[in-house]
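Missing here is one protein chain; the remaining ones are kept as they sit in the complex.
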Amino acid sequence: MQLLAIEKLTKSFGGLTAVLNVNIELQQGELIGLIGPNGAGKTTVFNLLTGVYVPTSGNITFCKDDSKISLHGLRPHKICKEGVARTFQNIRLFRDLTVFDNVRIAMHKNVKYGLLASLLHSPSYRREEKTIADASMELLKIFNLDEKKDEYAKNLPYGEQRHLEIARALATNPELLLLDEPAAGMNPAETAQLTELIKWIREKFNLTILLIEHDMSVVMKICERIYVLDYGILIAEGTPDEIRSNPRVIEAYLGEDVSNA
Amino acid sequence: MLEINNLNVHFGVIHALKGISLTVNDGEIVTLIGANGAGKTTTLRTISGLKKPTSGDIILNGENITGMSAQQRVNKGISHAPEGRRVFPAMTVLENLEMGAYLRKDKPEIARDLKMVYDLFPVLSDRQKQPAGTLSGGEQQMLAIGRALMSRPKILLLDEPSMGLAPLLVQEIFNIIRGVNKAGTTVLLVEQNAMMALQIAHRAYVMETGSIVLHGTGEELLQSDQVKKAYLGG
Amino acid sequence: MRGILNKQLTQRIIFMLLAYAIVQLLVSTNIINAYLQATLVTICINIILAVSLNLITGFTGQFSLGHAGFMSIGAYTCALITMRVPTIAGFLAGVLMGAVMAALVGFLVGLPTLRLRGDYLAIATLGMSEIIRIVFINLDSITNGAAGLNDIPRFVNWPWLYVFVAGTILLIRNLLKSSHGRACIAIREDEIAAEAMGINTTKYKVLAFIIGAFCAGIAGALYSSYFYYIKPDLFGFLKSVDILVIVVLGGLGSISGSVLAAVLLAVVSTYFQSFPEIRMILYALILVIIMIFRPQGLLGSKEISISMFNRMGKLFAFGKGEK
Partner (left out) sequence: MEQLIQQIINGISLGSIYALIALGYTMVYGIIKLINFAHCDIYMIGAYIGYVCMSKLGLGFLPSLLASMLFCTVLGITIERIAYRPLRNATRIAALITAIGVSLFLEYTTMFFASANVRTYPSMTGFMAKTYKIGDIVISTQQILIAVITVILMVLLQVIVKKTKIGKAMRAVSMDKDAAELMGINVDTTISFTFALGSALAGAAGILVGIYYNSINPLMGVLPGLKAFVAAVFGGIGIIPGAMLGGYVIGIIEVFVSGYGYSMYRDAVVFAILILILIVRPAGLLGKNTGEKV
């Protein structure tokens, strides 16, 4: 079943076209890679998907419960509410808040009690706060962060910050998860561990994942299909094996060494 | 050429460098590898004078430079291409390169070095008049290295030159580093990409949480089980 | 768990009643005389102002230099109402109307925050409050212009003050401990990430301004009612700075810090009354010196809580070794 359809997506900044006529299609439950050289427009695609930028033209359709929703022009928080969550290329945690609060904040969209209830700490406030706390702890346990719940996010080691960012994205209870270079800055051992984790959370949370990554050991290993962007244009799409041997991709991005590896 | 003895650095209460010592010999490429937060960048920042050490000595060609300001160190021949490129975004490529030669007064020599940098990075020559902020990540990295070379350094400190670059560009950057070194500049290289770094380095140090835990030739460390397991994914 | 909660609640109530009773006793025995009473009122009003500005600036991260503008709207509204209806009902209606009017303007001031950040917002709010002041000066027929309003009936006494101060602190504290409050704090930390996590940043920024302005309106109303004389120049740029200084001095993001700093500054400024010529010079010097040596304020973003006293109490009770 189709979950997301990007059709003829284009974004220009002034005279500069960052993304041109890009088509991407995700089926429910897929794990798809998006690769390409720096400045090819990968993160711009994420920013268009999550509403940080408004597309110059094109459609983004998200299919939920048999209804089709256009994400075009929606504010980021609306898009998050529809079920799209993301991580950021250069980690954007709430650095001066605790690990626990980072996750609790991301559960905001499901909170039902109103302003008055929160001013007066009514029974419905208490009930829901307890639910939020329990759910947050459960998530933190999955990432082995429950022991560190009162630690400030900025004090976590780098790898754990990346994990917390994923946990926080999951706290919004998404259907589609966008990961922007989750392995950046990790050493190979950490990267291998992260690769397993991504595979595992997809099963556990029944997710569809779109992944930007430079580390081919991750992309080639877990992605079912890969899209390749270069100068804002899709130059290839296919299985890891097809991509690895695609001459255009080798020339623009991979180089000989990697494709042989 | 460069010698560091028992260097300690603190950020408030955090002990970031715990008495590290290392040497870089004339003409070498020495690489510093290790996990995030191990203290690699702090080491470079302390050498170039952006961060003051709590104790320890930094010696350049026999002269103790620990107390010197960053400018004095540039004058003595240390040049640092920092993490994240840090080019001046609103200045043109040419102006950026000129800033690299800020302390120099020998106009003809500067002109020659400028030509040398353009030969090394032809793409920069094509984009002389373009603001540096509009360059791609790879081009900015080249500019950062070129700018660092414009002070005509004896030793070049490079911090994560491959970060965030596509595999094809990573290869190119490492080829350039090797070329710069062949042309006579000593290099101290901090890298996340341990595999590539060890392949081009003469010698290497491994850092963990503020200390140096291992050192040897690039070849030796490539074979070391400890390094393989932690940094090469083997 | 439930037992502890109740114990904490009881302690809190006892603490609050005690604070009320002690001051009431001091007032009725005239240890707090008329002169000190003015200081007490100033402290209370400043607490309301600082805590509400802290919600905007300290917790939601929206830099505002126009809090005095909101205050002046509360002050004028309440004054105009009580001067026509000089009864306790008129006073309460005045406070409420003052707060509502201020909140309304807060909503208008909050709108530019949707586009502005940091210093730009600070300057915009400063401009807005200057405009309010100039309008008050020029609405001669209603506000009596630059000369101001005189003979405003006085209804403010300690019990009323206490109700409004405790109410403000309690409501804002409760808000901050809820998901809505966490949404505000998330905006301060990283607006883009907050938005991406499903928080309607527009809504919460404007909300912070509305609630903050509402409370400032109350403070202004209390001011006009106690000091029975107001004029536009009382609510100029300097007044906004005064409030901001209390917030920064106490610690951005610390309610108890704001309370502490409000008390401290009032005491210091009362003491300085004895040397009027150099009072402002000293004030300026202290400001600079504190910022240089403690830029994060007295408490940083920490709170003084009753459980802290409990822990200290236990430490004394059990002596060493208790952990």
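Per-chain residue numbering starts at 1, and chain names A, B and C are given in the order in which the chains are listed.
In the analysis below, a residue touches a chain if its C-beta (ideal position, glycine included) is under 8 Å from a C-beta of that chain, and two chains touch if they have at least 3 such contacts.
Keep in mind that what you see is a predicted model, and the values were worked out from it rather than measured.
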> Any idea which of C:Val100, C:Leu116 or C:Ile304 touches the chain not displayed?
Replying inline: C:Leu116
>> I'm checking contacts with the chain that's been left out. Which of C:Leu26, C:Met83 or C:Ile137 qualifies?
In response: C:Ile137
>> Using the document's contact rule, name the residues of chain C that touch the chain not shown here.
In response: 57, 63, 112, 115-116, 118-120, 122-124, 126-128, 130-131, 134-135, 137-138, 192, 237, 241, 244-245, 248, 252, 277-278, 280-281, 283-285, 287-288, 291-292, 295-296
> List the chain B residues touching the unshown chain?
Replying inline: 48-50, 69-71, 74-75, 79-80, 82, 86-91, 95, 98-100, 102-103, 147-148, 151
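As a working rule, only the chains that are shown with their structure count from here on.
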> So what shape is it, when you link every pair of chains that touch: line, ring, star, complete or other?
Replying inline: line
>> Report the chain ID whose CA centroid sits closest to the centroid of the full protein CA set.
In response: A
> If every chain is reduced to the average of its C-alpha atoms, which one ends up farthest from chain C?
Replying inline: B
> What whole-number Å value describes the gap between the mean CA coordinates of chain A and chain B?
Replying inline: 32
> If you average the Cα atoms of chain B and of chain C to get two centres, how far apart are those centres in Å?
Replying inline: 51
> Residue numbers in chain A touching 2 or more other chains?
Replying inline: none
> If you look at chain B, which of its residues touch at least two other chains?
Replying inline: none
> Which residues of chain C touch chain A in the complex?
Replying inline: 171, 174-175, 177-183, 185-186, 189-190, 192-202, 207, 301
> So in the complex, which bits of chain A are touching chain C?
Replying inline: 50, 52, 75-77, 80-81, 85-86, 88, 92-97, 101, 104-109, 111, 113, 115, 117-121, 125, 128-129, 132, 168-169, 171-172
> Mind pulling up the chain B residues that touch chain A in the complex?
Replying inline: 35-37, 136-138, 163-169, 171, 192, 194-195, 229-234
